[in-house]
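Missing here is one protein chain; the remaining ones are kept as they sit in the complex.
Presenting chain A:
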Amino acid sequence: MSGRRSRSRQVSGTSRISEEQINDLIIKLQQLLPELRDSRRSDKVSAARVLQETCNYIRNLHREVDDLSERLSELLANTDTAQAALIRSLLTL
């Protein structure tokens, strides 16, 4: 409720999102990136850099999903006891 009110109070011409909010999000993203997670706050990473690393990281993850899908396809086709193994791995997660 209060959020809505405070939002309508921000009558900025270009955008309703405050710079602060964007910066928070950038920091949040940065903390998710293995590449940038450990950089100290003192050496500030530019937003552009964070976004760039985010793109790279997502691409890497997509590639990993590709590779793992391939591996799984092989393993599931060849293992007789896959069902048992599936359950086993479920239990050990």
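The rule is simple: a contact is a pair of C-beta atoms (placed from the backbone, for glycine too) under 8 Å apart; a residue touches a chain by one contact, two chains touch by 3 or more; residues count from 1.
Please note the rule applied: contacts and distances are computed from a predicted model.
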Check: Which protein name, taken from UniProt, belongs to the chain you can't see among "Splicing factor subunit", "IBH1-like N-terminal domain-containing protein", "Protein DIS3 homolog" or "Small ribosomal subunit protein mS29"?
Finding: "IBH1-like N-terminal domain-containing protein"
Item checked: Hidden partner chain, residues of chain A it touches -> 3-4, 14-17, 21-22, 24-26, 28-29, 32, 46-48, 51-52, 54-55, 57-59, 61-62, 64-66, 68-73, 75-77, 79, 82-83, 85-86, 88-90, 92-93
